[in-house]
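The block that comes next holds chain A.
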Amino acid sequence: MLLTTILCVPLVVGLLCLFVRPRALMEALNIAGFVGVLVLGVKLFHAVLAKNGAAVTEWNEFLRADALSAWMVLLISVVSLATSLYAVRYFRSDLTSGIATARRVREFYVLTPTFATGMLLVVLANNLGVMWAAVEVTALSSVLLVALYNRKTSLEAAWKYVMLGGLGLVLALFGTIFAYAAAISPTGGGAHLPSFNWSHLLAMAPQLNPHLITLAFVFVLVGYGTKAGLAPMHTWLPDAHSEAPSPTSAMLSGVSLKIAVYALLRFHILTTACLGTGYSRNLLLGFGLFSMLLAGPFILTQKNLKRMLAYSSLEHVGLICVAVGMNAPLTVFGALLHMGYHALTKPVLFFTAGNIHQHYHTLDFTRIGGGLVRTMPATALLLGLAAAAVSGLPPFGLFVSELTVLVGGFTSGHVWVSVVILTTLIIVFCGVLDKLAGLLLGPGHAEPPRETISAGHIMAMGWPLGALLLFTAWLPGSVRQLMEQASGIIRGLP
Partner candidate 1 sequence: MKLDLLAILAQTALLLLLAPLLSGLIKNWKAKLQNRRGAPVWQPYFDLAKFLRKDMVISEHASWIFTATPYVVFLTALLVGLMVPMLTAHAPLDLFGGALAVIGLLALGRFFLALGGLDPASAFGGMGSSREMTLSAIAEPAMMLSIFTLAITAGSTNLSQIVLAGQGPGWKFLDPAHALAFAAMFIVLLAETGRIPVDNPATHLELTMIHEAMLLEYSGRYLAFIEWGASIKQLVLMALLANIFFPVGLAADTTPAAVGLGLLWFVGKLLVLAGVVVVVEFTNAKLRLFRVPDLLSAAFILATLALVSTFLFR
Partner candidate 2 sequence: MNTPPTETSSQFITLLASLMLVVQLLLAVQRMLVTNIRLFALQSLLLAAIATVVACVFGAWHVLVVAVLTLIGKVLFLPWWLERLVRRIKIGQEIHPFVNMPASMLICGALTVLSYVVARPFTSLERLGSNTLAVAIALLLTGFFLMINRRKAITQVLALLTMENGVMLAAIALTTYGMPLVVEIGIFFDVVIAVMVLGILVFRIRESFDSMDVSKLNELKW
């Protein structure tokens, strides 16, 4: 019952938060819940490893966890835990300054577990239709989170998010139906309903109707691609990320995008297994590259911290897609590694952005005017470290994962793709450096006064970075094994 429990824990937490009164209890429930999910996730990770390539299934294969799912569960649980830890201080401070009401805070504590449940369901559901529905759940719960502050801009962002996301989901549903239809036709339309399970479809992949699968992938690519923020469907992403409360931004950027990528990957695996060509791979590669290329100019001319971070996420999602698209053992492994490291880094960036916003009431670089190392030393330190990490500088792991992808690209004959990747990485780096140097350094103004932040809160914010460093210096063999299995799944190896 491991999978069911994983799903139930956050759901129950969400439901309980609907009813409990004291805020401290809600905070504790959230944190406890996500700690539970993390523990269960680690358990699942071991369970999957113990299966040695096979998947853990429950409810007659309704829920299914293979190495890829287990990896995603770990990412979700870590980011959710980080978010719930950070949210405590964030919302307390919002409440004291009167920016948020108690009702809104409750909304957050209810919706965040729901959001997490949706994401967990996406990765654990075997049925593609259920997976779609779960993605919709994540979209809806996160829309309300984006609109939490009820400012004009946050409503605008939420509207764009929900319309573009909704549209994407309709398209994805269309694609999902085509995939299902592709499974029906070869069976000759028998009375029994064919199973809509991914594992089932994969097993009969060679018999699927290739035309329908192609069509399905096109729609799914545009649909889930919108949710994953692939350019040019990414336009909602900077708006939503910048307007959401920072904990939510962290969730959105840290895992939500990757969940959509995960959904896309499931179809990619299916399509490749059916067609046996590089069709879906090349599309992923193209969209990924375009996303990476597009992120650069926006970061170079960015004025808003969180929007800059959002475009950085766009770039990283693009990188992951490109890496998968290159389909070499090293690149896919690198992509998975990159997902993990990025999930540990991005939340910290958004957390610090949240602190800055609460301190200065703006995220505009020119209005803040620099000098953060003076006014908010702890936040500035974390921001600097995380930015170095996200720019792919050692000793942080993203350097390793990016270089792994590049090496894989070079050795698998994608020399020019690798060159483009490297170039975009450098461009983005230039933008991030330029903006952050202006933000962090400098004499700073006398106003506002120095931030006060306790060591505990710094820990609560920055521990993912510690984890990042730890896992950069020492990657347990079991984790590597899991990722290698997952990369085998993505590359369609038996």
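For anyone wondering why these and not others, all candidates are chains of the complex that A comes from, given by their letters.
Throughout what follows, a residue touches a chain if its C-beta (ideal position, glycine included) is under 8 Å from a C-beta of that chain, and two chains touch if they have at least 3 such contacts; residues count from 1.
Quick caveat, the model's predicted, so the values are computed rather than measured.
Colleague: Pick the one that touches chain A in this complex: which of 1 or 2 is it?
Modeller: Of all the numbered candidates, the touching one is 2.
Colleague: Can you list the chain A residues touching candidate 2 in their complex?
Modeller: 127, 129-130, 132-133, 136-137, 140, 143-144, 147, 150-153, 155-160, 162-163, 166-167, 170-171, 173-174, 177-178, 180-181, 184-185, 189-191, 193, 196, 209, 211-212, 215, 238-239, 242-243, 298, 301-303, 307
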